[in-house]
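Sending over a structure as structure tokens; questions will come in a sec.
So, chain A:
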Amino acid sequence: METSSLVIGGGVAGVAAALALADNGSQVYLIETEPSIGGWAASFCCKATDVCTKCSVCVVPQKLQQVAIHPHISILTDSMVAGLSGGIGNFKVEVLQKPQYIPPERCIACGMCAEVCPTEPKAIRSPSPEAVPYSYVLDESRCLRLKGETCDLCRDICPTNAIDFNHEPEKKELGVGAIIVATGFEVFDAREMGCLGYGRYPNVLTGLDLERIFNREGYLKLPSNGKDPKKVAFVQCIGSRDESHGYCSQVCCKYAIRFARLIKYQNPNAEVTIFYIDLQTAGKGFAQFYEECQKNIRFVRGLPVEVLGTSSGELEVRFENISEGTVKRETFDVVALSVGISPKKDSWDLARTLGINLGECGFFDAKEPLNSNETNVEGIFLAGTCQGPRDIPDSIAHGMAAAQSAMEVLERCK
Partner candidate 1 sequence: MQIRIGVFLCDCGKSLSNIDFPKVSERAEKLQDVVHVGLHSNLCLKEGIEEMLSTIRDGAIDRVVIAACSPKLKEDAFRNALEEAGLNSNFLSLANIREQCSWAHEGDVTEKALELTAMAVERARFLKPLVKKDVPVNKEVLVVGGGFAGMKVALDLANLGLRTTLVERGLALGGRLEGFETNPAVPINSMRKAIEENRDIEVLTSAELTRGEGEVGDFSIRIKKGDEELSRSFGAIIFATGYRPEISPGDFQLRPGVNLISQEKLTEILKAPERLELRPKTIGFVLDVSDENCRLPTLSALNDALAVKERLGSEVYVFCKSLKVDSEGVEEVYREARDRGVVFVKFEERPRICSEDGRVKVELNDILLGDEITVFCDFLVAEERIMPSEGTEALSSILKMRIDSRGFCQDENVHLYPVSCERKGIFCVGACRGDLDIARASTDVASAVLSTYELLAPGTAIVEAERVKVDPEKCRVCLTCIRVCPHGAIRLVRVDTEREVAQISDLACEGCGICAAICPAKAIDFEGYGDEQILAEVQAIGESL
Partner candidate 2 sequence: MIIAERKPLEEIRGMIAGYKKILVAGCGTCVTICWAGGEKEVGILSSQLRLASSGEGTELSIVEACIERQCEKEMVEELRDKVQDVEAIVSMACGIGVQTIADVFEEKPVFPALNTTFMGMPEAEGVWTEKCRSCGDCMLYWTGGICPVVRCAKGLLNGPCGGTRKGGSCEIDPEKDCAWVLIYRRLEKQGRLDLMRKYYEPKNYRAVKRPGKIEALKA
């Protein structure tokens, strides 16, 4: 019987689960399809004004670092589950890892390879500042050498001789007692709602764009001309609570209100409006925060139906103000679409490999509502947003809860 465990997905929930298991003495394999762990939350931004607004983003880097140095956790990046056999207490998992041309354990992130890379854009990418592991990544599709040309510039300059073009995809078989699925979510693609102009107008942004802008730049400037925003609109429930998404994404109202507050804090003269259906303001301390926000943020019940660019570069928003029973047009200079949490498109593949069920909305199905970690397969558990929408603290809690279920299995196996 195996006492080690497998966590699929290195987002917040997966990381929380891996840490909890490893701290309890289990040897954990944490596999991640991307070159670095952290998932979406690692690229999010702190939304504090002069005080913390409890977005929980700052708890992520610490957890990632703990995972990175934990003696009981092996991180396999660029990897995916290719097959499964065996059963509870004795799973055999086949893991496929993309070629590690630059193995993270050999890369010291000096960056000399990227400097000499002759392609444009570079075939070697520097890691994002919060990447764990912090190592350079080779893009197969751009690398001259991998395209068959002769170029050894990066390999020759690498001071640790880390780069090896002969790396092949690697198949690994892991024996584990329990499996935690924490593959996370996909952000709803706002292009699907063409009438709102995302992708067409530079100043129509999504919540995710805002996260990245604030994370990188620290301040919001108009993407079109770099000026301070004067009139900002947030549109809620983009990709939530509609025909094809029969659920509330749970995070958008909160992040929108926090962003609204942050923009107002940085630009006291900016006018900020939030368009909504039902505002979700439950949660520890949030009601008071919302009350504060009502003082200088306008809340309008009713969702815009159309966003059009004006000749002066502003955005005309047509919306119905339900509370007033009127249809209006108003111009804004930024429209932020509060995109929601969607199930991963490739969930089906993993579901088939592992033999677990998908629910109606496309998230993995929990066996019983009171234990949303359990799947129809014994020994395989769900953590985080792959099971349904959750914010960061709820994802961490769910990850720990999955770890607890897995721990029970491992204890029985002992």
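Note that a contact is a pair of C-beta atoms (placed from the backbone, for glycine too) under 8 Å apart; a residue touches a chain by one contact, two chains touch by 3 or more; residues count from 1.
The candidates came about this way: all candidates are chains of the complex that A comes from, given by their letters.
Note that the structure is a prediction, hence the values are computed from the model and not measured.
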Candidates 1 or 2 all belong to the complex; chain A touches number 1
Chain A contacts candidate 1 in the complex at 20, 23-24, 52, 54-56, 58-59, 65, 69, 106, 108-112, 134, 158-160, 241, 246-248, 250, 253, 276, 278-285, 287-288, 290-291, 301, 322-325, 368-373, 388, 393-394, 396-398, 400-405, 407-408, 411
